[in-house]
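Worksheet: the structure to be examined is printed underneath.
Note that one protein chain of the assembly has been removed; the remaining protein chains are unaltered in position.
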Amino acid sequence: MQSAPLPETLANLLELDPNSTVVMIVLSLAGAGLIGTLMMTNTALAGPWAKRKITAAFTDRIAVDRIGPYGLFIIVADAVRLLSKELIVPEGVDRPAWDLAPLIIASTALLGFAVIPMGNGIHLADPEVGLAYVFAVASTTSIGLVMAGYASNNKYSFLGGLRAVAQNLAYEIPLILTGASVVIFAGSLQMSEIVAAQQQSLIGPLPSWYAFVNPFAFVLFMIANLAEVGRNPFDIPEAPTEIVAGYQTEYSSVYFVLIYLGEFIHIFLGGAIIATIFLGGPAGPVLPGIVWFLIKIWGVFLFTQWARSAVPRVRIDQLIEIGWKGMLVLSLANLLLTAVIVGVTV
Amino acid sequence: MSLEKPSRDTALDVGVTEDGLDYDALADLLGGHVLDREEHVNAEGFVIRPDEVQEVLSTLKEEAGFDHCACVTAQEYDDRYESIYHLRKFDDPTQELSIVVPSPKDDPHNESAARVYDTADWHEREAYDLVGIDYDDHPDLRRILLPETWQGHPLSQDYNQDQPQIVSLREHANPLEDDKRSEDDPDTMFVNIGPHHPATHGVLHVETVLDGEQIADLEPDIGYLHRCEEQMCQQGTYRHQIMPYPDRWDYISAGILNEWAYARAAEDLADIDVPEYAQVIRTMSAEMCRIASHELALATFALDVFGDFTAVFQYGIRDREIVQNLLEDLTGQRLMFNYLRLGGVAWDLPEPREEYFEKIRDFLDDLPHKLEEVHDLVTGNEIFQMRCVDTGVLSKEQVKQYGATGPVARGSGVDYDLRRDDPYGYYDELDWNVVTEEGGDNFSRVLVRLREVEESARIIEQCVDLLEQWPEDDREIQANVPRTLRPDPDKEIYRSVEGAKGELGIYIRSDGTDKPARFKIRSPCFSNLQTLPEMSQGEYIPDMIASLGSLDIVLGEVDR
């Protein structure tokens, strides 16, 4: 499954010199553009359309069906309309923090995809610290959220921003600790190594995906991930019925699109991390790797939407309590246990 | 059968006899305080001096057991102002007493009852706002329904409706500076929740002082939907023009329950007997309304706790839609039924009757399954329980102090249901239970509503059986009522029914014309909402939102 990173693949494909720096920079940018476009396409599909359709399916409705086949043109309409709206800059906002926040929220999540192996050679870079890099980048989003909340000069935004940072702190640690337990298994932080380590067979046709090897860690990670991406039961930074729309209350037009987009990219990034470290990355029978990879991240997306439709939201103090007293302890236990088991068996 | 009232302690039974209250004994208890005695249709009225209100009321509360101040009515006569305190007992609401407090025309004021009954606080503010009586020793006498800057008191006789008014929009803009309400605690933050906010169930404004995420102080600010319902009813004729308005008080399709409140008061005022057949139809349709109302209460509560327009919310609406269809078949409207008439109902059941009964039966058959689904999704969910158990707790004493009624009171273990305790319609002939829960928290209130839906279904089922077997030549839907109804002058009545949210009472005073001289609505939500600060002090914002949801207020009824 080991394959060269995308820029080199492109260089070979175009018969250019892979040792030339200029060529590699250009091709890296091209590769980044390609992956960015791919993820944006998924997000565009998910945000205005799939999310509505999925929610509608959970609630016995139809949702958009008048505009184009299955209402698909709503994607164009929604995107263009939102971008063309008036951009309101409320009085008293703290610029440029207010302007930067949406950019940070949207771009940080996108950066994480750089090290995710998506199969078929779609893999921008493969540094040795891949997993650490993903976690680092994904948690940078909190800065954006706090900036948005603080700079908006709105009390609801303010509360939302503070909630977001409290939540991310409480769940980032279990998330990383659980991720670390996988690293112990794989013996490497490198994404391609982690994927490769999951290729053997566990029992019969069942591959040794870490979700099967250590289901407990998988469950922990899924829960922590829900909090990380802010979906029910942990959607308290937005909490529409409590603090209106949280940190995004004052944003309109382009900025709102960026935040909205960022949220979805973030969900997909969470899905991509789960797919890579627990579900064997792009591995799967018959279909090409990239298709399997997309199926897996959409599966995680579906899960978040399911939780959103069916699970009540916890309260902020309960959330912190679950995070620090429950998840953290459990993930530490998981880490130690894994370390002991791996230490004994290897 | 639990329709029997549990036995009560007998220490406070001054004047209680087998056949009702002995008012002489009560008058003896009060001694020289009673200046005069008036005969109201519902109860006797004792006239007392304006500066002895607190003394008289606390005597009645402490020694005669009148623990429920149902309503405070204020009105202006040609020669005086008058406040009437309608007292009853939570144990037996048929034991009623009105305390009439006249005050002089030129400087209307009397002692406030807010120190005796907490509920009188808002009621007296409303009386001050609309009629213009000053209450001495009131903790906080401000306008409540109209804006602070309003000129004049609209229900007083010399009010000029055409004078211009100025309403201000005050803001609390900066979240981080100069924004604390209390001087001694600089770390608090003032937040306006509402009047436009997704969780306030309409246009309620909750002035909240936050200490971190916790609520340090809170005050509901109402009046954003004050549609002058009392004025409208005072301008309408008894027979036809008033009936459409009750539908719009508690508009969550509790229309028939509200119409019944007016119908009951007006029928007792004018001595109209309603045919039994019509009573059964009223009972059945009223319970359908109760189901519809509780379904929406559940749906919006789920919206508050689940956080979005999610499955539970949508399922609640879906189930409501079925009840609404049944009601539409019966009344011709989805929401504003205008179906009851004084002395009966507008028309008989829709033809073919069998088909209609079949539809109702189908609905009732499906209901247990749907409720089970709701229990699976909502009340059985651990996170839901974590959120709702032991949050927003309201004790029995607080319920009684604030005059909270309906599911809110029953969720705190106060066994008070006017359908049983002050029977009307066909309820006392049917077999059903009054639901109570002891918890007093958000969870109990939700559970009470869910179980009340089951009881309502039982009532409907029995009504359908009765209606099906009703002899065809005896289907009288309307008593003989004069075309223009003019009740005798100076008759006064306070009558209440068990609305979807609690005790919905109407006070009417007639003056011999075809329109009421004073029409006062005692709204259950108005009293229930007063308990919100008690429930949410020191709790988190999400709990306050949940408590608000579990109170199930309707702003149309709070503000009227």
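Letters A and B mark the chains as written, and numbering starts fresh at 1 in each.
Note that in this section a residue touches a chain if its C-beta (ideal position, glycine included) is under 8 Å from a C-beta of that chain, and two chains touch if they have at least 3 such contacts.
Definition applied: contacts and distances are computed from a predicted model.
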Checklist entry - What protein name does the UniProt record of the undisplayed chain give, "Cytochrome c oxidase subunit 1", "Binding-protein-dependent transport systems inner membrane component", "NADH dehydrogenase subunit B (Ubiquinone)" or "Cox cluster protein"? => result "NADH dehydrogenase subunit B (Ubiquinone)"
Item to check | Hidden partner chain, touching residue among B:Pro102, B:Gly132, B:Pro154 or B:Gly440 | outcome: B:Pro154
Checklist entry - Of the residues listed, B:Arg170, B:His369 or B:Arg483, which one is in contact with the missing chain? => result B:Arg170
Checklist entry - Which of B:Cys228, B:Leu364 or B:Ala517 sits in contact with the chain that's absent? => result B:Cys228
Item to check | Of B:Tyr85, B:Tyr135, B:Tyr251 or B:Phe306, the one touching the omitted chain in the full complex | outcome: B:Tyr251
Next on the checklist: With the missing chain put back, one of A:Val23, A:Leu45 or A:Ala77 would touch it. Which one?
Outcome noted: A:Ala77
Checklist entry - What is the set of chain A residues that contact the non-displayed chain in the whole complex? => result 48, 52, 56, 59-67, 71, 73-74, 76-78, 80-81, 84-88, 240-241, 244-245, 248-253, 256
Item to check | Chain not shown, touching residues in chain B | outcome: 146-151, 154, 159, 161-171, 195-198, 201-203, 223-229, 231-232, 235, 244-245, 248, 251-253, 296, 309, 313-315, 317-318, 320-321, 334-336, 555-556, 559
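Following the convention adopted for this analysis, only the chains that are shown with their structure count from here on.
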Checklist entry - chain A to chain B: how many Å between their CA centres? => result 49
Checklist outcome for this item: So, in the complex, the side of chain B touching chain A is made of residues 173-176, 189, 191, 197-199, 213, 302-311, 313-315, 318, 377, 381, 383-384, 386-387, 540-543, 545
Checklist outcome for this item: The answer for chain A against chain B in the complex is residues 55, 58-61, 92, 153-156, 158-159, 163, 232-233, 235-236, 239-244, 308-318
